[in-house]
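Have a look at this one.
The other protein chains are all here in position, but one chain of the complex has been omitted.
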Amino acid sequence: MQRNVYLFGLAALIIALGIDLLAGDASLLPALLFWTAIPQGIIALAAAADLSQGRWILSIKDKLHRFLPLLILPPFAFLIYALHHTPLYAWHEHPTAWLEPTFFTIRNVAFQLLTFGLAYLYVRASRGQSPRTGVWAVLYCLCFVTAQTMQGIDWVMSFEYPWISTLYGAFFFIEALYLGVATMALLSLLLLLRHGHSFEKVLRDSGALILGFALFWAGQLYAQYLTIWYGNIPEEVAYVAKRVQHSPWTELSIFVVLAMFVIPFAGMIPRRSKVSPALVLAAVVLIYAGYMVEKVIYIAPVAPLSPLFTVLQFIALGLPAAYLLRQLIRSPEAEKAAV
Amino acid sequence: MSSLKGTYDQLEKDVLAAMSKPKKSFWLALAVSSLMFAVGMGCWGWQIYKGLGVAGITNPVGWGVYITDFVFWVGIAHSGTLISAVLFLFRARFRNSFNRTAEAMTIFAVMTAGLFPLIHLGRCWLFYWLFPYPNERLLWVNFRSPLVWDVFAVSTYFTVSLIFWYVGMVPDLAIVRRYSTGVRQWIFRIFSLGWRGTRYQWEHYGKLYMFLAALATPLVISVHSVVSWDFAMSVIPGWHTTIFAPYFVAGAIFSGTAMVITLVVPMRRIFNLEKYITVSHFESLAKILLFTSMIVTYSYIVEYVLAFYSGHEFEIAHFLYRTFGDYKYLYWLMLLCNSVLPLTIFVKKLRRNLAYLFILSLFVNVGMWLERFVIIVSSLAKDYDPYAWGTYTPTLIEAGITLGSFGMFFTFFLLFAKYLPVLSITEIKEISE
Partner (left out) sequence: MSKQWIFDEKSDFLNKLRELVDNGVDPHALETITPFPVHEADHILHTRTSHLRFFTLAGTLTGLIAGFAFTIFTVMDWPLITGGKPLISLPPFLVIAFELTILLGGILSFVGFLALAKFPSVKNILQPPEEFGNQFVIQQRGEE
C-alpha cells in the first residue's frame, strides 16, 4: 500500500508540473503549502504523542504514521516551483547572500528531503518500538519546526521583502499542527463511521484539540495583527493594510477568521458536537478552506495567482492523500492483508 | 486484593505530618525569608519617603529592575496554572503530585508581581487611578494602553487562580478538618464549607473544576502575552516584534517550571514526601523545562536572524548592541543559562538526578531574570536617536526591593507549606487505583 502511495505521488508531481507549465504563475504554491503542512503536522503530532507517552492517541497512531509517504511530495514539488518562479520574488532582481535563487532552491529542497528522511527514521523506530524512538522523534520535531519556519519566511514572507514579522515562521508550524489535528479528526470520524465505537474516544479528543488549536491559532494571528496595528509604522502596516482594506481581500480575510476560528471554536464547545461526525466534518472542511484562502491572501496581492489553476493544483497534489485516506479507512483486516 | 483504604489513610497521615510541628530548618528558612521581606519593605518605605530618584531609572532607561521583577514574577506564576489547568485538560497524571504546590506558587507569585506596578508608581497611594471608576475628574482610564490591559489581565489571573486553588482544596480541607481539634477545626470547618463528599457535591465540584481549568488555560497564554505587549506595542527595535507573545509565554512556563523544581525538591525532602513525588515526576517536569527552553531558543534565533535578514539598520544595530554592547556579559550569561545548560536534560541520567535538576533550576531562574533585564534595558538604552542614548545601573534600593520580593514569595510559600496540605490528597487517591 505504501508503494502505491509513492506511485500516486509521482503521478501527482507529473500532473502538477504540467499544470504549472500551463499556468505560468504561482498557483502551485498554496497547494504545495497545504499538502506539505498536513503530513508534516500529522507526523509531528505522532512524534509529540510518543515523546509525552500519550495513551489517547494509541488507537490511531499507526494510521498517522502511514502519512509518511506524502512527505516525498514537498521537496520535488518545491523544486518544480522554484525552478520556474523565483523571478516572482521581490529579491530576484537584487539578491542578497541569503535570498539568492540557487541557494534558495537548494537549501529548501535539501531541508524538505531532510524532513522526509528524519520522518522515515522516526516512523521506523516508532513502529518497531525501538528504545531510540524518542531521539528520532525529537530530531524530527526540530526539523519540522525549522522546515515550516523556512517555508513561511522563505517561500511566502520573502514575496514582500524586506517586510518581516518574527512570528510568521512560527505561525506556519502552528498552522501545520492545526491542520494535522483537523486531519486526525477527519480520519477518526471516517473510521468511526466505518468501524464503530472504538474510535469515538479519539474523535472526541480530536474535537477537543480542534477547539484548543482554533483558539491558539486565533491568538497568534491576533498577536501579529495587534502588534502591527498598534505600532502603526507605515512600512509594516502596508502589508496588513493591503490585505484587509481592499476588496476582495477584506471579505476573504473575514472568511478566514470565521472558517479557521469562530465557527470551529463555537461549534466544538458543546460536548456532543465533538463526537458528531457531521459537525466535525464541517469544522474540518472549513479549516482546510480557511487555510487555502489564507495562503491565497498572503500571495495574491503580490504575485500572479489564478483561482482555477490554484484549485487544479490543489486537486493534483491531493491525489496521493486521497488514495491514502481511502486505504486507511478500509477494514483493518483488509488493510493488513494489503500491506 | 489489599485494601486501598490503608493507602489512603497513610497518604493523609503523611501529608498532615507535614503540617504538624515543623523542624528547626523550617523556622530558620522562615526567619531568613521574613528578614529578606522586611529589608524589601524597608527599602520601599525609603523610596516612598525620598521619591523614585533613589532608584536608578532615569532617561533614557525609564524601566529597569522593577519592571524586570514584575515580568519575572508574573512569568513564574504561569507554570502553576499550566500544571493545574492545562495538564489536567491533557489528562497528564503526573501533575497530581505537585499541582497544589504549583497553584500556591502561582497565587504568591502573582501577589508579589502585583506589588511592582505599585512600587514603580512612585506616588503609590494614587494606585486606584489605574482602575476605571466614575470620578470627580470626569475621566476614564485609557483602555488602549497595554498598561491598563495589564491591570485587567493580572487581576483576572489572580482572581481565577485563587478561585481555582481554593475550590481544588475544599475536599482536602475537609480531610484536615477531620484530623483537627479546637480553633483549628473551626477554621477548617468554615473553609471546607461543610463538605461531605455526596454524589451531587462531587458532580458540581467536578464540573466546576473542569470549567475553571478550561477558563484558566487561555489565561496562561493571554496574561503573559498581554505583559509582553507592554513592550511589543512600542516602536523601538528589540521590543516591537510580533513573536513576543508566544516567546514570553514559553519563557514564563520555562521559568515557572524551574521555580517549581527549586521549591519542590527541598520541600519533598523536608516533609518526607518521597513516596508521592517521585523521580519520574521530576523527570516529566524536566522535559517541560527542556521543551520550553527550546521554544525560547527558537525565539532568540528567529529574532536575531530576521533582524539581519530584513537589512533594517536599526534592528541590526540593536542586536549587535545586545551581543557586544554595554550589557554583553549579561546577554551571554543569559544564553548560557537559558539555551545551553537546559540541553543537558537530554541526558537521562542527569534529568533523573534531583540535585542536578535543583542546581539547573537555579541557573534557569537567574537566566530568565537576566533575559527580562537585557530585553528591557538594552532596548531603552540605545534606540533610534543617538542623542538619547544612555545606560542604567540598578541601585541598592532596587536590589533591596528585588530581594524583598523573593523574601515575600518564600515567606508566603513556607506559611502555606505549614498550614495547608501541600499535596492534592483527593486527586492522588483518585489516580492511585
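Residue numbering begins at 1 within each chain, and the chains themselves are lettered A and B in the order written.
Everything that follows uses one rule, which is that a contact is a pair of C-beta atoms (placed from the backbone, for glycine too) under 8 Å apart; a residue touches a chain by one contact, two chains touch by 3 or more.
Please read these numbers as outputs of a predicted model, since none were measured by experiment.
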Listed residues B:25, B:142 or B:393, member touching the removed chain: B:142
Selected residue (touches chain absent from view) among B:47, B:84 or B:222: B:222
Residue, one of B:25, B:58 or B:159, that touches the chain absent here: B:159
Option touching the unshown chain, where B:52, B:111, B:208 or B:415 are the choices: B:208
Residues of chain B in contact with the chain not shown: 1, 3-5, 8-9, 12, 132, 138-145, 148-149, 152-153, 155-156, 159-160, 163-164, 167, 171, 177-178, 189-190, 193-208, 211-212, 215-216, 218-219, 222, 226, 229, 426-427, 429-430, 433
Footprint left on chain A by the chain that the document does not show: 222, 225-226, 229-230, 232
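To be clear about the criterion, only the chains that are shown with their structure count from here on.
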Chain A-chain B separation of Cα centroids, rounded to whole Å: 34
Chain B-facing residues of chain A, complex: 51-52, 54, 56, 96, 98-99, 138, 142, 145, 149, 153, 162-170, 208, 212, 215-216, 219-220, 223-224, 226-228, 230-231, 233
Footprint of chain A on chain B - complex, ascending: 89-92, 217-218, 221-222, 225, 229, 232-235, 240-246, 287, 294, 298-299, 302-303, 306, 309-312, 346
